[in-house]
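This is the structure, below, for whatever I ask next.
Removed: one protein chain of the complex. Kept in place: all other protein chains.
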């Protein structure tokens, strides 16, 4: 039983680390800040959940289960909310949205001077 | 005094400070609490001094009474007791000045000064190096507060810069000291001074570690080549605070140097030449800086550096005569420096500038302050019959005795230049016709920290003079220096007792080991 | 008796101001009495001692302890030399005081005290001189020496604005000499082991150590030269002529300059055989004698002429002492007396003339018509004595001196050379004496000047007459001269003075001198035409000034090296020094204890890599946000590192601190420019070099100084006894709250005071203005109220968790990771979250009196500590049993910690994150810090209005100055949120 | 008695959501791990029927946690609209999406998530 | 050795930042220096023993020295306090700027 948990734990940890690595890859490769935020909010959040769960399997105990459940819940909430806050702040401060297909937020801004910015022109499709 | 009472030197000021914060903005209560506590501290310190007078000795107490080496030991011997007494007196006098100059009229002043007092007392009493670090911080934090409190209204650029410099340099010092403590623990496996006794003399790695600590406190004491910050930073606050800090911070650092070198290095003669050389450089660099300065307080700040060279020479000679002279010099200097800062400070507060040449005729207009300044200046330059003479004389005697010819020449030359710079202030502030200068407009709560505010001669106006309350601190300290010069034997006797305790640390060590 | 005399003199000095206030200038009469009394006492006392058969060398000795631990005491000793000089000091002092009563201007009732300073200083001067000549203690001697310096400085300085520079120059030269004397004194004390002058003089160290003896001899000689204005320290004396005449009279006749002569005579017994002493004294003395005499011939100002004359006469005296034979020393003693008499008479006489004619310029006097027969007689008599004209004391003393010169020891040519030079000086003396008298007599036409009253001229007349009487009956001085010479020679000398010694060589020399002098007097116009235009190639006065200015300039340069208020240089210097120390340590250390176990693991290096990258990123970061974020990288890496080392509590604390630091930084960041400047290449290279050296030094230090010893005894104690002793299983926490609670008390104080300091910092002033980024205010997502919903909901969900965790961590701290700091930091995080989640700054406040909390925290900590006294010691933890549960006061202590931490976090957020018109209370009853200056009543409209006005102006100014560097660097600096879209 | 079923509804929703994550992850991963980019980023306006702050926060968080989508912010309807007590659709989320192609598909995806979420969390069940 | 390298790196960064113009960077330098001090303290306890010190461990040879940990805890909190004070100082007293080098008085003279 312990061995199974250990193996499973190790696998989960590596998997989580890999998911996390995709977030890092996204941060490194994606075109604009929003895409990066998106990658971080998802893979970062989930990857850590995997890692922590894996760690739990390596140190299983009742109190640790309680703690890990708390950790996962809290982490999911906070990573999502934190990411959204960063995304909104990025938008408000005029961080450019690269080659977008549609932008209803810009359309809803009555007299936004952002329209003048060339970076916000829809990509030619 | 029983050793168990020693922690009260820390606990009572802390408690008072906390209570004053809790009671809030009740000025009278604050003043009563502050001065009462300081008087109590002076009383306690004098009690200790009388205990040790004559036969010396030391009392120690392991705080919370854990086994030796686990407890943080508090030790008092003659040196510590003297420092406790003089620092408390100084704090009292400077607080008086702060109240008289309107500087203390905030809810922050008394609590900050009390915490500062607790920190100073703790730093003087503790025999645990990490605890010393903590108490140095306990001293520093309120000092930052007091430093900036001084420049109440928006300060000049230089004042803000001064405050920043003060904080950064002190932080650097503490961090280096902390690292040194780490190294000592890494090599010796203890930070207890008694357990460290003599270790640096026998173990090279402990010596290097302890040298890092010494280096750190040397920055704090403004030893060349790390002296410049003091001259820039100290004049950037109000006169009362400059006086207070000059009496407390650099002096506690010097105390630590004396203590650490005596106990941990056991006065190892091996390294003393470095000390002598650095002391000579410090004297020269300080005094030259002083003659070149343009405001009274910058001159005085540079002097402080120069005098620190003198004081540390005592430990660099490490003979009974040298240590006794150094300790005498240390105590004398705390008082005289405060006197000078407070007399020029009174003028600054009242007339709004300390720029040499922007004032004149103070000798006629403010004869009391002028006399106080004159006395303290002569004392600083080492002229008889003031305490400065006895200090300088005994130090030169000790240096001649050990054959340090260059140090003697430097000391003599430096006192001449010291006099020169004092004459510069005398000439630029006190002499001349009394009609031209007059009180600066914002006077009563006037901003003492505007040392560099005015370039021209202060505008003429009729008006009040420096009040007795404002002049009092300078006069009292000036009288003290005269009394300590004429009655030098008392102080010299106790300084010698203190020096014996440093020369032979076995009493100190035994007290800790038995605590 | 001696002590009584000295005390009397000091008392006179102390009473002088009071008496002057009552009596005005006439106080001088009264003040002269004690001086004369003291003189009488001293003379009688010496006489007693001289007649006591027990004493081989008569002396009166008295002493009082002063600093016994330095062997310094107020020891006084009256021997023949002291007798001579103390009589001069006291009698001439009294004469000058009497003279001053008429010289000084009459004062009204109102400004009666005008001369108080003068009389105090003059009597003080006399007291100091008396102490100097009586002192038998080297230190007391030095003290008195400096006291005379000070008195003369003050006396000169109080003669008006023009006297300032001369006074300063005088002080500097004489103090410099004093310092040389101090060196001599200390060397003597150390060499002989005593401070008693009488013992020093008879100590055998002088015979055995020629090097030491020479050194001290030179030091003593130089000190005396400065005081007695001998070449090359002569400049100050004529310079100090700006002082009023009574001062000059005393200074020149009996006081200041005579101190140097006394010093030389005093130490003659020891040094007269030392070649350096002889050469130095004779050379300097004769050079000064000639130089002074020639200079005197060129003067028009009578006082100035007299000043140079003093120099010249003292030169002769110095040379005489240098010759050192008993004859020479006795001649010197006699001439000292003679000089005192004629010089005081001359100065006072000139003062009378000056007082009545309102000038002392002999060219002006020549156009006047002085009808002052008495004064003229005084001048003639005294000047004749100075010129060495027979039947006056000056002749007797001059002849003794010439005799001594002729008998000078040494190679055959020395007596001739010395005598010739002395004679030359004497020739000029005759010439300038005549110049003085002729000048003082004035012309026959022009303004008539009347004679002064008898009270005015009595004192100089006494001096001049004494010169005549003693000149006619020189044997009257035999006793005094013999006594003085004996003391100066260190052996019994019998001096017999006579007007006529027969046709001895010195008589012919004297006659030749007088004859040549007479020629010079007759040819005085031609002499002056020759000498007048010749200026000396250099002025010693300029030398003093140049040295002074040079020092000040050098000081400016030295000061400027460290004058920068920027921390960069001040912080770099210690780094460099430490690197040097480390280099030396590495170089010097040959053997190190071995490293205990391989302390590094592979993953350690991964952390080191992360930290390294973080550090490099911090160094390279150009934007505020990147700097803050990469600071986090380093901080978190360190956290992991601590965690990896088994320090759970530390890691937790570090983590919390790291995040809270970021939060505080962000609060401030909006007030700072968004980007850092790029350092120049040079600065970067220097910084890299210094930093690299410091880094290497640290690495070397840690490598050498850690990980090389067994477990420390303390750590073994904690691990084996910690749990049993405290009942806490979290050993780190037990150290914090039990074993080393004092550290923790200090630490919580530090935290609390940080809060206090922030409040103090923002007391009455504001942080730099907000500088928010330009926000698209019309964007649908810009409304903070709507968009903080997510965070607020999260906070609402997390809040209970945070509170619960905070409480749990606090309660369990003694047993498991946690404790006051950690739990408080978690609690603080809760407050931070509520701050961040609030829809507006106004609603972000936490209405808790944070200073009060801080005070409470410190109080709780301290009181818990004081409770420990119940068990014998401060901070001793108690374990009371409450309802069967064993509690520990350590928990209460932790509560104190908790309160202080919460207080400081609240202070930071409330003070920094608040909107401008916030009214948070910091204390119950305390006005908001920064809400109003202490001069304004809190909340007064006027104060508020002024501040708003100031802010407005600041904005305007910022907008109107395009050159403002801040504006240039920050693109958003002109943005004003109030202008864009008032929602 | 719908509260009795509440835990099961939540659990069911979680299972469904996990599946969603897996499926959308593949799209992101594929794009991420292959050279070049074939995303069609854009921001869509989504009106929600969430009534409480908790609901809307959950929805926004879940959108963000879903690979490829991200909530940028929220807009409240004007005060007048809010006066209608029972009004839904007064809150508008702005959702950034990577692979949805156009705004309407974003709206559809979110709508499905919203329906399932509200059905799960509201004790009464359903979206009405 | 890893402690030594880590401490060296931290000091390297700290000193470099000390020599920059902006106050904030100087403060960040102090943050680094504070870390370095703590790393030194931890190293002083010896980094060979890494088990967390809890309870009354039987085998002392693997348990970390708790004393340096207590030191570091104290030091961290003190450094935190001072960092906050310095941050406030960096934004107080002047508008806009945290430049440590502008000194109009010097420029004038």
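Which chain is which? They are A, B, C, D and E, in the order written, and residues in each are numbered from 1.
Definition applied: contacts are C-beta pairs under 8 Å (C-beta built on N, C-alpha and C of every residue); 3 or more make two chains touch, one makes a residue touch a chain.
Everything below uses one rule, namely that contacts and distances are computed from a predicted model.
According to its UniProt record, the chain left out of view corresponds to "Pesticidal protein Cry26Aa" among "ABC transporter permease", "Pesticidal protein Cry26Aa", "Molybdopterin synthase sulfur carrier subunit" or "Branched-chain amino acid transport system ATP-binding protein". Considering the intact complex, the chain excluded from display touches A, C, E. Touch with the chain that is not drawn comes from one residue among C:791, C:810 or C:875, which is C:791. Looking at chain A, the residues touching the absent chain are 9-11, 13-14, 16-18, 20-21, 23-25, 27-28, 33, 36-37, 40, 44-45, 47-48, 51-52, 54-56, 58-59, 64, 67-68, 70-71, 74-75, 78-79, 81-83, 85-86, 88-90, 92-93, 95-96. Where chain E meets the missing chain, the touching residues are 50-52, 54.
Mapped onto chain C, contacts with the missing chain fall at residues 603, 606, 609-610, 613-614, 617, 620-621, 623-626, 628-630, 632-633, 636-637, 639-640, 643-644, 646, 648, 651-652, 655-656, 659-660, 662-663, 665-667, 669-670, 674, 770-773, 775, 784, 788, 791, 794, 798, 801-802, 805, 816-817, 822, 826, 829, 832-833, 836-841, 972, 977.
Everything below uses one rule, namely that only the chains that are shown with their structure count from here on.
Counting steps between touching chains, the shortest path from chain A to chain E takes 2.
Shared contact partners of chain C and chain D, listed by label, are A.
Averaging C-alpha coordinates per chain and comparing to chain B, the farthest chain turns out to be D.
By number of C-beta pairs in contact, B-C leads over the other of A-D and B-C.
Here the CA centre of chain C is 38 Å from the CA centre of chain E.
The distance from the centre of chain B to the centre of chain E, each centre being the mean of the chain's C-alpha atoms, comes to 27 Å.
Centroids of chain B and chain D (each the mean of its C-alpha atoms) stand 67 Å apart.
Shown for chain A are the residues in touch with two or more other chains, namely 77, 81, 84, 88, 91, 105, 108.
For chain D, residues touching at least two other chains, in rising order: 57, 60-61, 71-73, 75, 94. Of all residues in chain C, only 65-70, 139, 142-143, 146-147, 150, 157, 161, 164, 168, 171-172, 175-176, 179-180, 182-183, 186-187, 189-190, 548, 551-567, 569-571, 573-574, 577-578, 581, 585, 588-589, 592-593, 698, 701-702, 704-714, 717-718, 725, 738-743, 745-747, 749-750, 753-754, 756-757, 759-761, 763-765, 851-852, 854-859, 861-863, 865-866, 868-869, 871-877, 923-927, 933-935 touch chain B in the complex they form. In the complex of the two chains, the chain C residues touching chain D come out as 779-783, 785-787, 789-790, 792-794, 796.
Of all residues in chain A, those touching chain C in their complex are 70, 74, 77-78, 81, 84-85, 88, 91-94, 105, 108-114.
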